[in-house]
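For this depiction, one protein chain was excluded, whereas all remaining protein chains were kept in their positions.
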Amino acid sequence: MVKLTLTGNHCVAYAVKLSRVKVVSAYPITPQTTIVEKLSEMVDSGDADIKMIRVESEHSALSAVYGAATAGVRAFTATSSHGLLYMHEMVWWTAQARVPLVMAVVTRTIGPPWNIWTDHHDIMGQRDTGWLIVMAETNQEVLDETIKLFRITEDPRVFLPGMVGLDAFILSHTVEPVEVPEQEVVDSFLPERRQPYTIRFGDPLIMGNIPSDLLLNAKMRWDVHEALGRSTQVIDEVDREWGKLTGRYYGGLVECYRCEDADFLFIGAGAWVGDMRLAIDKLRDMGYRFGVLKVRYIRPFPGARILEIARGKKGVVVLDRSISAGSAGPIFLDLAAYFQGKNVTIPIKNVVAGLAGFDVNYEDFVKIGERFVNEVSEVGWVENHLEFYPLR
Amino acid sequence: MTIRDLPREKYVLPGNAACPGCPETMGLRYVGMALGRRAILVIPAGCTSIIQGLHPGSGLSFPIINVAFASSDAVAEGVAVAKELLGEDGVVVVWAGDGATADIGFATLSGAAERNGNIIHVCVDNEAYMNTGIQRSSLTPKGAWTTTTWRGKTESKKNMPLIMMSHGIPYVATASVAYPLDFIEKLRKAASMRGFKYIHLHAPCPVGWRFDPSETVEMARLAIETGMWVLLEAEKGKITISPPSRPYIDKSRRKPIVEYLKRQGRFREISEELVREIEKEVDEYWSTILKLSS
Partner (left out) sequence: MEVGNPLLPLSRPKIGVQGATGSWRFRKPEIDQGKCIGCGICWLYCPDSVIDVEDVGGRFKVRVDYVYCKGCGVCASVCPTKAIRMVSEV
């Protein structure tokens, strides 16, 4: 183990190298660019044994790694924002083809106007595609989750692609001290690549022609859903094993901070969870007993784990850094649907904040928490289930 | 090479889903004869998506990755790179229609060509979006009726072989389903070379061009004999006219283009003026390629 100060993007590059990825293809987009720049540097200096395909678009980037993965090697791509939207067609294709591969998404807002700062609209827009989606809070988590995703996506119970999300600039371009595991540790953790099928010369296997049995096709679709369900156990196992190897166990699908004795919870995903941690310490000083429930996995959505932790609380605030326009924030929508399905009634408020990179810091979370407690105690319930922050 | 030298193994299976007289299954048979078990096909959306027939069977006996429209050359390059890393030897072929080549897939094709990815791209050109019901493409010729050009297309056919030559790739060739031995030789030559190879296969479609399905080969041959389609190879920027087209370097030996046009329902309402305009374009095309061959 070595301790380095690394940006989130460089953590991705180290993880890809340590995972012995064979093929990388990507197209530059701010703020993802330094991932492939670092990988290119590693390749050119002979530090990493990776074949780079320097494509002309993001659509081709995912297409190229899909081809490489289908042909039998571990493959990786990275993108952000408009790049992710441009490859959206292939995001679907790769998942429905059941081909394991890994992508880093440096979460960035979507234009117009052109804007390079973080929010989660890009990655949240992929949540129906069948990919595993994990959001990182720290650069250490970026590195760890990228390595773990190869193991999880290549597990026969799963066999789906996965993406790791890291917030633009807050993680991607900010250095933090990071423990980088030794190659032997990663080698002992990652088995040889496994995949459900491989296209080979001389073996006439045909992938993806038109179905005759639409019920069977429907079952294929449903199995993508079921595989994401099965992945919850795999994620937990893998996280525990990684914890034993490195001392870093994150709790699987979700991570808690001071949840146990809390009356209220913040629920959110991504880098700003760090600010929430600071905020609840302050809120507790003020007499409000808050905890933070970090949603690590957006897909599979950890409804059961969240409910386990939220049950009996006086209220929860779901903080979404994106909005499904015309409805509400996506984490809130999933959570509310799950709670409703289990007949659980807890006051839930959805605060949509930090859009377009508008900065939200721990003081803002303190305000949001304080307001929420007042609202719930005065009204006894949530008056407006959906609010944009900052309020006028 | 003669007919007798060709392998008999079937790569296009009887009872597939192609229309009667389909030029694409003809072409796929020649791919099988040329490359056999050495090929992996990457197939974007198009007629061949249908021709394969219904899962869990397939009317084509190749390893095949069906892919989204604009992705094929990038997928194929990924496959080729992976196979090389794995030390597995073979040929990765993109089998794409005119839309997937010249229109929606054009940027991807151009990108893979510029990178000199080690694949063969075959453009099977039936000169319109036949799979969706005969809509015009950038490879539909001027004057042709389609379901989106009811009075005939007003623009000329994009010149893909010259565009691909401009990429500086090691090999560009044109072919025709009427000249299978020529096509097979070109495929084998392409497979023996490293880098990006482009072969443009002229494929008359009975359904979309409005002629009897028995006339697919005749129509393809007439295109050569009238000089409207020219068989050639280009290596290192230099064009060689292929033997079947050589007689037609001499314009006086070409049949009048109207003999080709009048046989096809899609040109039924073409004016004499437009015929002259098309003829002029054919002459200009010949003079361009002859300049590049001298």
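Some notes on this structure:
Every chain is named by a letter (A and B) in the order it is written, and numbering of its residues begins at 1.
Here is the rule we use: contacts are C-beta pairs under 8 Å (C-beta built on N, C-alpha and C of every residue); 3 or more make two chains touch, one makes a residue touch a chain.
Quantities reported herein were computed from a predicted structural model and do not represent experimental measurements.
Remark: the omitted chain is touched by one listed residue; of B:Glu84, B:Glu185 or B:Glu218 this is B:Glu218. Check A:Leu4, A:Val43, A:Leu85 or A:Leu205 against the missing chain and you find that the one touching it is A:Leu205. Among B:Thr25, B:Thr48 or B:Thr140, the one in contact with the hidden chain is B:Thr25. For chain B, the residues touching the absent chain in the complete assembly are 3-4, 6, 8, 10, 12-18, 20-23, 25-26, 29, 52-61, 180, 206, 212-218. Although one chain is not drawn, its touching partners on chain A can still be listed: residues 96-98, 156-157, 159, 196-197, 204-209, 211, 216, 219-220, 223, 227.
The criterion applied here is as follows: only the chains that are shown with their structure count from here on.
Distance between chain centres (mean CA atoms), chain A to chain B: 43 Å.
Listed in rising order, the residues of chain B touching chain A in the complex are 37-40, 42, 49-50, 52-56, 58, 60-68, 70-83, 85-86, 88-90, 107-108, 110-112, 114-115, 117.
Residues 22-23, 25, 51, 53-57, 59-61, 63-73, 75, 89-90, 93, 199-213 of chain A are the ones that touch chain B when the two sit in their complex.
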